[in-house]
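Notes to accompany the following structure.
As you look at this complex, bear in mind that one protein chain is not there, while each of the others sits in place.
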Amino acid sequence: MIRPRTFKTLLILAAAVAAWELIVRLGLISAIILAAPSDIALAAAKDGFVFARALATTLFEIGTAILIAWTLGVGLGILLGSSHAWAAAAAPVLSSLFAIPLIIIYPLLMAWLGIGALSKIVFGVLSGFFPIALNTIDGVRAVEQRYIVFARSVGATPLQTHARIIFPLALPAIVSGLRVGTGLVVIGVVVTEMLASLGGVGFLISYHRTLFDTGHVYFGMLLALLVAVGVNLALTRLDRRVGSWREQEEA
Amino acid sequence: MPIIEVTSLAKDFRTGGAVVHALADVSFLVEEGRFVTLVGPSGCGKSTLLQILAGLISATRGEVRIAGEPIRAPMPDKIGMVFQDPTLLPWKTALANVEFPLDLRGIDRATRRKRCSELLKLVGLGEFADNYPHELSGGMRQRVAIARGLAPDPRLMLMDEPFAALDEQTRTRMGHDLLEIWEKTRKTVFFITHSLTEAIYLSETVLVMSARPGRILDTIPIEFPRPRELDLIGTERFGRIRNRIWHLIADTPK
Partner (left out) sequence: MRAALLGYVIFAVIILGGWELIARLDLVDPDLLPPFSQVCAILWQFMHDPRFTADLGVTAGEVGVAFLIAAPLAVSSGFLLGERLLLAQTFNPVVHFILAVPQSIFLPVFILAFGIGFLEKVLFGITHAYFVILVNSFAAVRSIPHPLIAVARVFGATPAQIYTRIYLPAMLPLVLTGLRIGMVLCIIGVLLAEMYASRSGIGRRIFGWGESAQIPELLAGIMLVSILTIAVNETMRLAELHVGRFYRRTSIA
């Protein structure tokens, strides 16, 4: 019924959870610092609905930011990557700017856009944009000249060349950038919610921290982690599928 | 009407400050339906000439006419190309790759499929229509590239050292099979190579090009009857022609 390996993993997980519960119950670690699994479950039971609504807000912000970041990042990346001059000039600048701790810009967004969903979405877009654009530029520039020559020889229009030859060839690099960038979008949204917000999972985490409701804090963190891990898994799967023919080609 | 007419063609490249004379005063004709090879030492400008014939780059001086029209840009309907690297699209199957030029032109699926399946059978890959390039050997990929070149039913096939990247045995076999394909389709083929053996075996006219700046040293008719078997290569007559061409290239002062 259940595969032996899955059963073994489940057993280990169950043991870990049990140990975790014990560690807190026995006072080895204060319940204020580490919430016991039972505390988390209690928080879920008590305020599950509130958290669900917050999760919806967070997911909305993340989703919107992802859409915009992907479009802007890939679009600009293809444009810049297609021109040798622009790419050579833009890439180092983008790469240097990448070092700026983006979080320090959030207070500016707060001042300009308030602490509602908009500032979170904009921050999310900024977080994801750079890796997506940089990877896209790399991917487009890496397309070998022979494909471009081939495209011309069969009479492909510039649009056809970009859409049907360059874009698919650059796709593994683009998806790689999407994977990194999207992860940063998720973190960016949640962290800014934690800093200053009216709603969302991050907000609830901060709110309950000030009340020392550690169970609620950990429940919120768990939800945030699930979103981050879920997004990462989905994109890793996409990355693997897209990259497979590339790797085999190079083999 | 000759399908290729080249008159006093010259090509110069400007790199940095210096000027490189790749081709100098090249003139020749190719009649329709012929298999013509161009042979010359490395760097003599063979590929440059082919790119000009294909409309990929422009000439500095002189005139090039393909099927009577001066060529300035690629003519994908009239000219099919096969490069040294098959340059297949890795995410498409063999059949989809062959269909690609027709797909770009908006030809409907049923017509494409029928025509391209036939072409794959012609090149001996009928069973591999649904395989991906990474599943095929180098020789097989080049066959797909040939089928793809034939897809728009061009009048002229330009081939730029298509077998240079293959090992010798595969290369010899491919040459033989290419002749079979040619017998069936009777396209005009302009084939570039640096292998004298290949040049003589495949064609009925060998254009011999000098080292850079390239010009045509001689036009050698090859009168072996067709179909040609591979053991033709070991005959004395073959060897004499080969020696003649070899000396022509080697003894010409630069």
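For the reader, a short list of remarks on this structure follows.
Think of it as A and B in the order they're written, each chain with its own count starting at 1.
The rule is short, and it goes like this: a residue touches a chain if its C-beta (ideal position, glycine included) is under 8 Å from a C-beta of that chain, and two chains touch if they have at least 3 such contacts.
Keep in mind the model is a prediction, meaning the values are calculated, not measured.
Judged over the whole assembly, touch between the missing chain and the shown ones holds for A.
In the complete complex, the residue from A:68, A:110, A:148 or A:238 that touches the missing chain is A:110. Touching the chain that is not shown, out of A:18, A:52 or A:88: A:88 (per the contact rule at the top). Looking at A:38, A:82, A:160 or A:206, the residue that reaches the missing chain in the full complex is A:206. By the touch definition given at the top, subunit A reaches the unshown chain through residues 32-34, 85, 88-93, 96-97, 99-108, 110-112, 183, 186-187, 190-191, 194-196, 205-206, 209, 212, 214, 217, 221, 224-225, 228-229, 232.
What we mean here is this: only the chains that are shown with their structure count from here on.
Within the complex formed with subunit A, the residues of subunit B that make contact are 54, 56, 74-77, 79, 81, 83, 85, 87, 89-91, 100-101, 104-105, 132-134, 152. Chain contact summary for the complex, subunit A toward subunit B: residues 146-147, 149-150, 152-156, 160, 164-165, 168, 245-246, 248-249, 251.
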